[in-house]
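I have a structure I would like to understand better, so I am pasting it below and will then ask my questions one at a time.
What you see is the complex with one protein chain gone and the rest in place.
All chains are identified by letter, namely A, B and C, in their written order; residue positions are counted from 1 within each chain.
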Amino acid sequence: MSSTYGTNLKISIFGQSHSPAIGVSIDGLPAGFPIDFDELQTFLKRRMPGTAAHSTKRKEPDIPEFLSGLNDGVTCGAPLAAIIHSTDTRSSDYEQIKDIPRPSHADYTAYIKYGEKRDVRGGGSFSGRLTAPLCIAGGICLQLLRQQKINIRAHILQIANIQDRPFDPVNVSKKEIDFLKTADFSVLDTDAGERMKSAIEEARKSGDSLGGIIECAAIGVPAGIGDPIFDGMENRISAIIFGIPAVKGVEFGNGFSAAELRGSQNNDAFVIRNDVIQTSTNRHGGILGGITSGMPLLFRAAFKPTPSISIEQGSVSLSRKEEVRLAVTGRHDPCIVPRAVPCVEAAAAIAIYDALLGCKCAI
Amino acid sequence: MSSTYGTNLKISIFGQSHSPAIGVSIDGLPAGFPIDFDELQTFLKRRMPGTAAHSTKRKEPDIPEFLSGLNDGVTCGAPLAAIIHSTDTRSSDYEQIKDIPRPSHADYTAYIKYGEKRDVRGGGSFSGRLTAPLCIAGGICLQLLRQQKINIRAHILQIANIQDRPFDPVNVSKKEIDFLKTADFSVLDTDAGERMKSAIEEARKSGDSLGGIIECAAIGVPAGIGDPIFDGMENRISAIIFGIPAVKGVEFGNGFSAAELRGSQNNDAFVIRNDVIQTSTNRHGGILGGITSGMPLLFRAAFKPTPSISIEQGSVSLSRKEEVRLAVTGRHDPCIVPRAVPCVEAAAAIAIYDALLGCKCAI
Amino acid sequence: MSSTYGTNLKISIFGQSHSPAIGVSIDGLPAGFPIDFDELQTFLKRRMPGTAAHSTKRKEPDIPEFLSGLNDGVTCGAPLAAIIHSTDTRSSDYEQIKDIPRPSHADYTAYIKYGEKRDVRGGGSFSGRLTAPLCIAGGICLQLLRQQKINIRAHILQIANIQDRPFDPVNVSKKEIDFLKTADFSVLDTDAGERMKSAIEEARKSGDSLGGIIECAAIGVPAGIGDPIFDGMENRISAIIFGIPAVKGVEFGNGFSAAELRGSQNNDAFVIRNDVIQTSTNRHGGILGGITSGMPLLFRAAFKPTPSISIEQGSVSLSRKEEVRLAVTGRHDPCIVPRAVPCVEAAAAIAIYDALLGCKCAI
Partner (left out) sequence: MSSTYGTNLKISIFGQSHSPAIGVSIDGLPAGFPIDFDELQTFLKRRMPGTAAHSTKRKEPDIPEFLSGLNDGVTCGAPLAAIIHSTDTRSSDYEQIKDIPRPSHADYTAYIKYGEKRDVRGGGSFSGRLTAPLCIAGGICLQLLRQQKINIRAHILQIANIQDRPFDPVNVSKKEIDFLKTADFSVLDTDAGERMKSAIEEARKSGDSLGGIIECAAIGVPAGIGDPIFDGMENRISAIIFGIPAVKGVEFGNGFSAAELRGSQNNDAFVIRNDVIQTSTNRHGGILGGITSGMPLLFRAAFKPTPSISIEQGSVSLSRKEEVRLAVTGRHDPCIVPRAVPCVEAAAAIAIYDALLGCKCAI
């Protein structure tokens, strides 16, 4: 199985890229919450394809239809189900894939797992399109969290070798987060953003693709959220972030770079600021022992370059069991990182809101 | 909550560093499996403190007592429970911590979550000592997996800035894995190992600590294990690996370095070798779409430097709510990475065995 | 939360009586299974209102729309989602309920739990209508089980004080089960069935309602399914059967009547029949120690009389906090037991199929 996440808030995602609809059922939302549907739509638009030159040409309106869980537009306590109908599917693009798995896609492993009857069209249930229902659930959680003064925002830290300015781990601010809110392209350094766009355009022209890193911050998370050992915030967040296709690494705070540091360089001294216990630095990324410290929660997710490239590659014919050459055709993002930014925010929001619901603090 | 992992194999860990005992209950083991207890003890010894100069001086025999789940030394189908009694605890070492949280430890977040009655002795339930029951469960899973020709082995890829030779992603072999089996210090390049040991010794002398990276390989894993979206192998493995204290990052295959590559550089062409579909390279780390591809499963975990250092640091007094200076005393590892190697293997074994039990493949 | 069941097969139900749609997502179905949609429709029709004189007048076609999980009409391995659109909803019928909870309905507890914004229309998410998605999931499981020679069938054992002939616990046969398949009214004794129908009609006329008992048999279940303690077949089945509105009791084998028997009267001797170990009697209902014995699995579920009656009853006004008199109007079943028969079969099929998927047997 695969498509259920959460303990106190439980989301179940369903759909394939070209199935009649994709959707999500969300169980455990508090009753009486007035979802801001315009804001949710604006949020969903950020992951939609076809809205920018640097993205795939496939056009999908991605307007959710709410089937249940609402009463006069307000959550009523019952599971909220929302679906997105598929409209612009060109299944003929994918005939070839059935026999010749695309390198570094899930085509081959889906064949092993599900056999002849797997749905290969558009990547089936492995498609990035399944992040749309994730974003519906996450978009609602973002609104619920904001009510509790918790704000989550991500930006493109890196595409290829072009780097955005990282968040200041201690002082990542509501202001910075608001800046990203209005940004057409999720970077803090618009200059770097332009260079990223050029790199993406250039990759598209050469039939290739690019990877990148997304950095995400959650500010306002109270200390004490999360649990030790297997239910720590790192476990919870990574368990959902790896649900976004193409993610191959997750790190918190200093992450991998901590490996090269000494304790004296990586430790964060406790200080008192405005009568509140904080840390003077934030190499721990707001999580100690799996539990939030009250400092900004910071993590990064690494995305591999989109495996769909039109440059010819080696593959095999499953039917003939022989090696063949393959050039992937069809509409594909040369870089899914820009569109993945809201997905990372959505996933983080779900994980944090679920942890918050399960939280009992003594202090 | 925190201490339960798994779906078809369910492990529940309990204990605090200085509680009368620590232990684990393992539910879902097949009946009739003859555990090799000597091998398990040898495995547990690899994470034991006090066995090498580069480790803490605390001596704990770590000999598990099996309470249930066995019949004539063979698993009987009932949950297997094993405990390790605490013997060498010097609780007086930890009096100070109750009021002054150690920087980058879980002391402060434990205080927030559990209040005055938290167990501060030895780090309580956040102690690295809780990896001993993890290793009991994982050690048994390693034996069960080997029966199915699946071998898992990890090595120290990096400590501070000293690097071991990485596994060859395509050809990581039973031989390499067997070499590590006999190694006193888990590195492929014994030279690099010596330099690591010197660096650890030097860190100890200066009252500081070091972090590092562990690389882990699972070979022989059949294609088709794991599930899409939230139950992929990356999700499952990261959800348990982050349960090992001090882990701050997890990456699979090329991981974070994939962010800088193009699709044409990161994709793995399918080939046919000895009549079997494989990939010519293994940048995907043996996982595509959350499901194993049949290639070696490869991941890396980043460990932050041990936060316990005797160099003076800034902290706060919780009772007086004022900033103070703190030098952590007591017996502490200057680098827990060498001892964490079997923990990573154990965690990987549990995650893979659990996934294997839940697996239905069409092909 | 509430609406998710299962471990290896996971179903998530959503919807309210009058929400735009109700539905279910089913995760864990094997890929490549050709659902017989006509048969499924016939099955769903058995719980549909308006098909018989003894039932409510509300007409709903209950034709599921399949949103995902299929490829050319065959399961593809992805979660199968199906919805039923609401068409014949008369929300004006329910205005009064918002202030005056109907006795023995969930109106009052829904008010406590979800507050002002709960969906009172048609009982909201507590409506018996939510058993339609349960029947979609269960109908598919029935087909999957039949493939493995497992057949499940229920009948009305009792309505008011009129009793049907019970299943023969030892020899409940495929034939008896097939007889029920063609029955318009699910009884073995058609005479008793006629008297039940008359009693229902008479209750309708007097504005009252009737309860009853449904007996369910699963034949062909191999020995060894289920687990001890909390995952026994009794635990699993009761945990889903109580999800059907109005069920207030569940018993297995001799059930409550075993309380009056002696061990020598209630024990089932083991015998060998056709080279197979069986029991000569079947007071244990096919389950010993939570695990199936290979004998017919037999259980009964007690349904309280429908709480919606037009006879005047006492209730309270939530807004005015005073006692009032209430006569429930609208379209209501005087007895939901006949329509609940396929729901019990569906629930049993889901529980048994889920247990089967998780089963490892040594023998």
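Here, a contact is a pair of C-beta atoms (placed from the backbone, for glycine too) under 8 Å apart; a residue touches a chain by one contact, two chains touch by 3 or more.
Please read these numbers as outputs of a predicted model, since none were measured by experiment.
Of the residues C:71, C:186 or C:306, which one touches the chain left out of the display?
Here the residue in touch with the unshown chain is C:306.
Touching residues of subunit A against the unshown chain: what are they?
Touching the missing chain: residues 7-8, 30-32, 77-78, 228, 357-358, 360, 362.
State which residues belonging to subunit B touch the missing partner chain.
Here the touching residues of subunit B are 1-4, 8-10, 12-16, 19-23, 25, 27-28, 31-32, 65-72, 74-81, 83, 110, 113-119, 121, 124-125.
So that we can see where the missing chain sits, which residues of subunit C does it touch?
Looking at subunit C, the ones touching the missing chain are residues 1-5, 13, 101, 103-106, 108-118, 125-126, 130, 158-161, 203, 208-213, 223-224, 227-232, 234-236, 238-240, 242-243, 245, 247-256, 258-272, 275, 277, 279-280, 283-285, 288-294, 300, 302-309, 311, 313-316, 318, 321-323, 358, 361-363.
The rule is short, and it goes like this: only the chains that are shown with their structure count from here on.
Could you name the chain whose Cα mean is nearest to the mean of all protein Cα atoms here?
Central chain: A.
Averaging only over C-alpha atoms, locate the centres of subunit A and subunit B and give their separation in whole Å.
Using C-alpha averages as centres, the distance is 26 Å.
Could you tell me the distance, in whole angstrom, between the mean C-alpha positions of subunit A and subunit C?
39
Per the centroid of Cα atoms for each chain, what is the distance between subunit B and subunit C, given in Å?
46
Pull out every residue in subunit B that's touching 2 or more other chains.
Those would be 228, 358, 362.
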